[in-house]
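The complex appears here without one of its protein chains, the remainder shown in place.
Then we have subunit A:
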Amino acid sequence: MQADARMRPRGRRYEAELQRCRPEVAVVDFGDYHPLKPIMVTDTKTRRGARKGSTSSSSSSSSSVPPDPLSSMLDGTDPLSMFAAASATETLAMSRSASTGDLGRRRREKEEEVVGSDFEPWSAKRGEILARFTTTEKLSINLCMGSDRGKALSPGASAVSEKVRTRLEELDDLEEGSQRELLNLSQQDYANRIEELNQSLKEAWASDQKVKALKIVIQCSKLLSDTSVIQFYPSKFVLITDILDTFGRLVYDRIWTMCSDPRPLPDSFTLEDVNDQAKETCLNWFFKIASIRELLPRLYVEAAILKCNRFLNRSGIQETLPRLTAMIRGIGDPLVAAYARAYLCRVGMEVAPHWKDSLNLNFFDLLGTFKQLGGESVQNQLVIQRVEMPEYLTLYSPAINWILQCIAYRAPESLLTEMMERCKKLGNNALLLNSVMRAFRPEFVAARASDFIGMIKDCDEAGFPKHLLFGSLGRSLVCADPPESERLTILNEAWKVITKVRSPQDYINCAEIWVEFTCRHFTKREVNTVLTDIIKHMTPDRAFEDAYPQLQSVIRKVLLYLHDFSVLFSMERFLPFLDMFQKDSVRVEVCRSIMEVFIKHQVELTKDPVILNAMLHICKTMHDSVNSLTLEDEKRSLSLLIIGFIRMVSFGRDFEQQLSFCVEARATFCNLEPVLVQLIHTVNQLAMETRRVMRGSHSRKTAAFVRACAAYSYITIPSLSSIFTRLSLYLLSGQVALANQCLSQADAFLKAAVSLLPEVPHSISVEGKLRSSESFLLDFINNFLATLLVVPDHPEHGVLYLVRGLLNMVQDYTWEDNSDAKVRVYVSALPLLAAMSQETYIYSVPKVDSNETLYGGDPKFLSELNKLCETLIAQILDHLKTLGRDEQSVRRQGALAFSLFGVLLAHGDLRNNKLSQLAVNLWNLSHKHGYCDTRVSVRTLENIKHQAQQPDAAHLSDMVQRLALQTRT
């Protein structure tokens, strides 16, 4: 190996080379050419691609337009939404029966004919009720399994057969100790107990203890007659009816499977399909239930298995529903009765949705018993439980809402009108009115909004809380628009009442709803008034502290309708409103939501001082919330939001203003690095924009400005912590400075980058994982080298000052053990040096004199370059030698040798014998151990042969002769 080989760069004529590399212009009609269009005919000829002097390959393909795979996918139903729809109905079907497959689907479809997806299902209400009706009082469960067994299940027990008797005794044993009263349960305990019962019901059923299962259900439904701790009653109803639903499903499924012995029962089965055994079992259930002593369990359990009537006779359900409806009249407590009706309606809607009569009957009966609310029993109960009338009345809402929702579902307008008239006639009708507004179609309510307001006004002050009434009305008006002419009156009337609500909590609950109505139909003036009113109500005693969710919702609604931020921020009370969010987490949350809307809806760049001020304030709030405990993700998302804002700011031609904005922003957002990075980019962009405006030649003023920009970047970059960000920003800013003819600034940037290199750590964390930084560093250095070509040497420093500096740094950097990185840098520095020695550089910066002009091909300069090359090659060869010593590193040696060979081939002047000898040696070295890729070798050879055909490249053909391909062994 000749270590003293001299690197002689080969002279390049970049223009000519480029010409040669260009493919022949293909005939493409740009009129209808689009890269994404299906390719019709393409005909490309390239000289480069031709191999072994063969005729230029031409590929032509003409094909009929193939169907776009994307659009063909979307042709039918979108598979995703299909799944979604299926899973949505799946849950529905699950709750009804465990039947699978086609049958289940058909059943669903059939039911949906009557009850569509627009019917809000009970499951949607459950959670809401559970969350709303809570209590802190202690609850009790009184379960006395089997205490009235004799009466309920085996009348005349003395006469039962031996078998039955022993069975019953067994059951008694089984449940010994289950006769107990659980006292002092918290609400959560209570719910858990009920869930346990639900589980034991399923277990009992699974282990074939049907009697025990029935007992559990009876005991549970008995709990519904207990109205102590009345505030909890609606939730209790929800919990217990879950058990009943489970039971109903179990019974139905069991009988269903009894009939599907040879083949599954079709969905639309008739009585003839049901075998005697199943009928008998079903009948047995009904007889058993009919003999339950107490009214409430008998009612609930029969309602739960209502669907089973299908197995017995055609008209069973239609006959049973009115009977059960009438049976509810026997329930003395109006609240218990109302919920029983709700349950019946719920089951009725599920089993026989077309059978509306019993729904109406239920409602009329409910109206009939309405006078009980003022009755003595209720009053006494309220006194004992210390519950106020308005609160008591709200307990009815879920039940009545549900009943009315069932009735109003796809009901004719006339029916709704009739219902409304009936409500009007009744005294103490606020409760009903509320439910009417909640349950009836919003369009219906909206059309009569003025009437409703009138009725609400007439309501008794002591009864149902008015703010709830207005809340319900508001909810309807948000969904449907009232007649245009009435809108203002409605708002005025409503707000007149709302503003008088004393309790801040009630007030804000109601106001929150009406804000949306205001935003929807009115201008910022009205919204501003509303906000003013809210501030006035919520400020005393720091009432806002308890109402953050509602206040947030107010903001959300305002943002939903007011997208014009100049209008939004010009509302006087908007920012004061924001000031009410004093809890940090909430305030940041709010700011964040504002920012999200801003980024989504602010389309135009802005320099509106109102917006800027307000947004800066908001962003500052977000920024200030960052502390050392803030999560990385949180910081990132906040940064993104702030960056989104910064990108929307533009002062147009007023570049100085823009720069000073960036200065201000830097001061404000100093803790969020991504924002700083963005600011640097913005400023760099600003400099380039200035250059564009000046068409490349700066005046004295703009030159000063771009220097200021450079200074900004130069000051800002060191405050960043990520070293690679810093490096790339130095490089970028250096390039920008260079482009703007700020030579000393560019020099400073690049120098800073070079001096930063030693600090680069060996490993950095990428997406939470530690990675070796080597590849990143190599990338950066290569990039940096490419820039160095155009950087003119500093007059006060020596020749190739920066290149030497870089290479010195590379030399001194403590690379990882066993790494070729350093040598790789050397290898990639060679092309730079080769490029520098050309008479004309491959690229240059307009209006900046590179070294080509400075030195003008001065032999001294060239020899300097050559010396450098020699040193590098010597280093590389040394390294290759070291690698050769070790068996394990010969592969690396081969690869490195080959890459050096590539560089020599491309950039070296191979007419020089020594150099070409070196190249041949390198080739042989790389092939010595057989690790190189034969395909690459073959292609390289082909390429050399191809090159050799060029004029003045005859020396290459000599060389080719000496390059032997590795023979496979």
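What we mean here is this: a residue touches a chain if its C-beta (ideal position, glycine included) is under 8 Å from a C-beta of that chain, and two chains touch if they have at least 3 such contacts; residues count from 1.
The rule is simple: contacts and distances are computed from a predicted model.
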Chain excluded from display, named as in UniProt, from "N(6)-L-threonylcarbamoyladenine synthase", "Vacuolar protein sorting-associated protein 26C", "Ribosomal RNA-processing protein 42" or "TBC1 domain family, member 12b": "Vacuolar protein sorting-associated protein 26C"
Omitted-chain contact residue, chosen from A:277, A:660 or A:949: A:277
Option from A:11, A:127, A:266 or A:332 whose C-beta touches the chain left out: A:332
Absent-chain contact - pick from A:208, A:272, A:376 or A:952: A:376
Interface with the unshown chain - residue positions in subunit A: 151, 155-156, 158-161, 225, 275-277, 279-280, 283, 286-287, 290-291, 293-296, 298, 323, 326-327, 329-334, 336, 365, 368-369, 371-372, 375-377
